[in-house]
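One chain of protein is taken out of this complex; the other chains stay put.
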Amino acid sequence: MIAAAIIALLITLALTLIRAFLGPNIYDRILAVNSFGTKTVLLIIVAGHALGWFSYVDIALMYALVNFVGTLAVMRFFEQYDPQGEQS
Amino acid sequence: MNELLGHFNYYIVIFLMMMGLYMVIASSNLVKKLIGLSVFQASVFILYITFGKITEGKPPIITDNVDVYSNPLPHVLILTAIVVGVATTSVGLALIVRIKEAYGSMDEDDIHDMDDKDDFQTKNNRSINE
Amino acid sequence: MIENLHLIIDVCLLAFLVLIAFAAIKITNLFVATMLFGIFSFVAALLFLDLDAVDVAFTEAAVGAGFSTVLMLSALRLTGAIENAKHRHSLLGLFIVGLTGAALIYGVTDFPNMGDANAPVQLHLAPEFIALTQEKIDIPNVVTAVLASFRGYDTFGETVVIFSAGVAVLLLLGSGHVEPKREPEQNMVLWIVVKPFIALILIFGLYVQFHGDFGAGGGFQAGVIFASGFILYALVFGEGYARKVVPASILPRFAALGVLIYGVTGLVSLLSNKPFLDYNALSSNPVSGQHMGILLVEAGVGLAVFSTVLLIFYSFSGVNHNE
Partner (left out) sequence: MIISLLSDICLLLGGIFTLTGAIGLLRLPDFYSRLHGASVTESLAAPLLIVGIMLDTGLTLDSAKLVLIIVIMVVSNPTITHALCRAAAHSGVTPKMETKNTKEKQSQSETEISGKESK
């Protein structure tokens, strides 16, 4: 079952990536990138447990924190930049 | 088939490296060039780490009842290289900020045009002075 | 089954990397390209984890995905122009890239297979390092031992490089000055959520710093994580308030102090007639001397990296407010 979860997560990552590429709006991309980060944390935990990666929990913890800080930074700077409509 | 599977990582890494190189060559925007450089850098990191991997090995952190450890040396080299890489990237970004202030553009072609114009003017001025 | 999973994850991650790099080439919006580079680093770190490089994955996630994204974004905020990054289709460039790639692939075919235990890289130095770590230094994490003790010179050089990069950014941009001012429109939810998060990040930074001997971690990673706690504070509450907590003027001194701690540790061993950075001189017992040396050196590295990273962030965030 753990293999099924890993494969589901990999497919999820691929789909999220497609949304990040398609856009169309910058906020869609931010959402997709943030979602990609969260799914990566889950993948680390599940795959790390299945494959026996060393101290995967520490790294997952750090990914979760970095993802939070990174997404906040993206939004913060984008607000300051003052967007002019939608980008392609 | 064995050959392909054994070298798969290397081929992809080289492909990535070349993508980074193409980004540096083909985009005239300086920040884009820097991103390309970082992609190149990251693919070199992956190449090094791939060298260090041993199939049945475990991470080089000594634990009981493990005999085979992956090679710790590439890890050390790359660990410091990552931090140094970001430090140098930050210097590059600072330079770009200053270039943007001086020229009003981050585009390599525009900057070259302006430089050429400046050279032309200074030459003209010199010839007039002479 | 497990081997297949390894292979599937490996192939998927590499495919993601290629896709992300391809999109980063195509996209003209620099903002989006930066974000894509952020997830590129994330995926690369995941790949490192799969290739047994725990410490490298840690560093890449903290530095590559976290700090360098923040850095590029703040640089983009300063330069303003984030759209229509011109992209010229250069046939010559494509030719050069193709030629280089073909040459490299030709070179790679001679490599031993991936994961081969008898490859030349695995036979020299690495087994000695692993054996010597168990015998002379007696800490579990071989990477930390090699980093701080066996290759201490190298790491000293890297620390100095980071310090000088910080100085270079400071010279180019100045540290700036930002008055603390409340922005009219504040997000209460963020304020409340972020406060415990900052505490968590700082504690986690300390854990990584001091747990580096036993598991993944060390000075480089801890410095960046610790700094990202303050960066989070600056992002949410305003840069002026962050500068009240950690003044910009103190940071160059801290960075210099970090390098100094490293250097003085080396000098102490020099004074007691041992080679530079030979930690056996620090204590009567060689093993505990090594422990103490690694602790000091990692503390120096952590301090230097923390202050340099925060200094660079301050420099980039301070420029615009000067005008």
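By written order: A, B and C. Residues from 1 in each chain.
The definition used in the following text is that a residue touches a chain if its C-beta (ideal position, glycine included) is under 8 Å from a C-beta of that chain, and two chains touch if they have at least 3 such contacts.
These figures come from a predicted structure and were not determined experimentally.
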Contact list for the unshown chain, restricted to visible chains: A, C
Hidden partner chain, residues of chain C it touches: 187, 189-190, 193, 197, 200
For chain A, residues in touch with the removed chain: 1-2, 4-5, 7-9, 11-12, 15-16, 18-19, 24-25, 27-28, 30-32, 34-35, 38-39, 41-42, 45-46, 49, 57-58, 60-61, 64-65, 67-68, 71-72, 75, 78-79, 83, 86
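Operating definition for what follows: only the chains that are shown with their structure count from here on.
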Pairwise touch network: line, ring, star, complete, or other: complete
Identity of the chain that, by mean CA position, is farthest from chain B: A
A-B or B-C, whichever has more C-beta pairs in contact: B-C
Distance from chain B to chain A - Cα centre to Cα centre, in angstrom: 23
Contacts with two or more other chains, residues of chain C listed in rising order: 52, 54, 76, 80, 215-216
For chain B, residues that touch 2 or more chains besides their own: 58-59, 61
Residue ranges of chain C touching chain A (in the complex, touch as defined): 1-2, 5-6, 8-9, 12, 16, 19-20, 23, 28-29, 31-32, 35-36, 38-39, 42-43, 45-46, 49-50, 52, 54, 57-58, 61-62, 65-66, 69-70, 73-74, 76-77, 80, 82-83, 190, 194, 197, 200-201, 204, 208, 215-217, 225, 228, 231-232, 235-236
Complex contact set, residues of chain B against chain C: 2-3, 5-12, 14-23, 25-29, 31-32, 34-36, 38-39, 42, 45-46, 49-63, 68-76, 78-80, 82-84, 86-91, 93-98, 100, 105-107, 109
Chain C residues within the chain B interface of the complex: 7, 10-11, 14, 17-18, 21-22, 24-25, 30, 33-34, 37, 40-41, 44, 47-48, 51-56, 59-60, 63-64, 67-68, 71-72, 75-76, 78-81, 85-90, 93-94, 96-98, 100-101, 104-105, 108-109, 111-117, 119, 121-122, 125-126, 129-130, 133-134, 140-143, 146-147, 151, 154-155, 158, 161-162, 165-166, 168-169, 172-173, 214-216, 218, 220, 224, 305, 308, 312, 315-316, 319
